[in-house]
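One protein chain omitted, others in place.
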Amino acid sequence: MKLKTLFSALCLVSLSFVQSSAFALEKPKNSVIKMSTTTSTENSGLLKFLLPKFEEKTGYSVQVIAVGSGKALKMGEDGDVDVVLSHAPAAEKEFVEKGFGDKRYPVMYNDFVVLGPEADPAGIKELKSTAESFAKIAETKSPFISRGDDSGTHKKELKIWETAKIKPEGEWYREAGDGMEKVIQMSGELNAYTLADRGTWLAVMNKSPLKILHEGDKELFNPYGIMAVSQKRYPDINHDGAQALIDWMVSEEGQAAIASFKVNDMVLFTPNADKADASAKETPAKVQ
Amino acid sequence: MTKLQFQGISKYFQDRHLLQEISLPVWQGHCTLLTGANGAGKTTLLRILAGFERPDTFEVQTSLGLLNWRQYKKTLSSRVLYLHQQPYMFEGSVWANLDYALPRHLSKLERAERIEEALTWAVLEALANAKAKNLSGGEYQRVALARAWLRKPQILLLDEPTSNMDQEARLRTVHLLGQLRSEGMALVVASHDPDYFSSLVTDHLHLNQGQLLPVPLHAKRDNGNVTTLRQSL
Partner (left out) sequence: MEALVQASQDALSLLFSGDKELWEIVGISFQVSLLALIIAIPPALLLAFALAYGQFVGRRFLIALFSTMLSVPTVVIGLTLYVLLSRQGPLGEWRLLFTQTAMMLGQITLAFPMLVSIGHSALQAADRRAWETARTLGASRLRALLTVTYEVRFGLLAAVLASFGRIISEVGASMMLGGNILHHTRNIPTAIALETSKGEFAQGIALGLVLLVMALALNVLLHHFQGKGYVGS
């Protein structure tokens, strides 16, 4: 008898929980924004720094799903998130052109750096162009670790190989299929070269034996864009929330916040929102 | 119930026709002895009557009319109690095991009274709080009979109730069974050693080659053992 009561009590509890979380689903339409983004923005600590300011001001709450840029965009395409913040300009353009997103807003940029062992076995330190450096690495068959995960960084790396007219393959070229931090770790362990975004690098540089061996080339420019997922395609998406977040990110306040974010006393991201774009749209919407 | 007439019970095991159109009357207050060689199908027959095993053909004539297997299971098998050759004791004390046999609706006080009575009846007072699983074979059987006594079924089916028991335990078991019979229960006992039950038995049936045949009582009784048994009771 007691067992029976216990059973039914447990069933009730679990049922009510399932229901309560089902009810919680009703809320995202208003106050919860789901954003997919690249690991670099989350793991560098930028979003943890920015989002509370936005949340406090507007009453929205932002749930961040950090994955590679490719997957982040795919989540937007599938309508599983409301807004995408990524750094893969070509793919982002396609995303908007295909009607998955309304418009790409530039938010900020940082740049990529080529990391490698201090000894620099391939001798790229003195080279001016990134493509040249890559060619040298391939030529000397120095180990190079690629993200290999279809992320923005990976796409950038492949583009550089293309510019250098080299098809990277062989024992020296390894695809990790993992996040930036992990790849920097692996490169450190294996004395390998790799391409990294500066934000992540600054966050982990104290733990890594690697050094920046090449930087500053125009080719290494790494712009971030933000896009609301199209409401035409997914009518019940939290479009207002997504637009509010975008508007805040490109607003003076948001841009100033991005500029003030520092890791190890270094600025990670340079805001570059096109102010005309933002004001043309509308002023930031607030949650009633 | 004064009489149940089971009839046409058949059971196949693969190709073997284990039970062939068996008829078996069960009277209130009677004790039917079921004998037969090992593997003759005694246990199977009892388990069919208990509702544990599905026969291939089956019907039973009751006061409610002619019932098939499904109807029998639904309406009557709750009034039938089956005792395994080795009775099963649940986790917990002897008391808890007896409590299991009582109807759910009784009050705590009523239960306690009935259980006390049952303990006295089966001479188990000293063991009330003992862990049932730790009892000896004879004690097992007494707890099982006490459960039957509390449950008061109309038919009590017993599979080799005295196997693996010493003489004293056997006598006690037979004694308790006699009491249950005189309370009006119908007993069906499957046994190898029919002599132990001669004081109880009112009908004797022998199972052989799938056929159940009546055996005249006293026919096989020839030794003095029976008389001494009777006297000791």
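As written, the chain order gives the labels A and B, with residue 1 at the start of each chain.
Going forward, a contact is a pair of C-beta atoms (placed from the backbone, for glycine too) under 8 Å apart; a residue touches a chain by one contact, two chains touch by 3 or more.
Worth saying up front: this structure is predicted, and the values here are computed from it rather than measured.
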item	value
Contact residue for the chain not shown (choose from A:79, A:106 or A:123)	A:79
Omitted-chain contact residue, chosen from B:22, B:81, B:189 or B:207	B:81
For chain B, the residues touching the chain missing from this view	50-52, 78, 80-82, 84, 86-88, 90-91, 100-101, 103, 147, 151
Contact set of chain A toward the excluded chain (per top definition)	3-4, 7, 10-11, 13-14, 17-18, 21-22, 24-25, 28, 34, 39, 43, 48, 63-66, 78-81, 178-179, 181-182, 184-185, 203-204, 207-208, 234, 236
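Simple rule for what comes next: only the chains that are shown with their structure count from here on.
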item	value
Computed distance of Cα centres, chain B from chain A, in Å	77
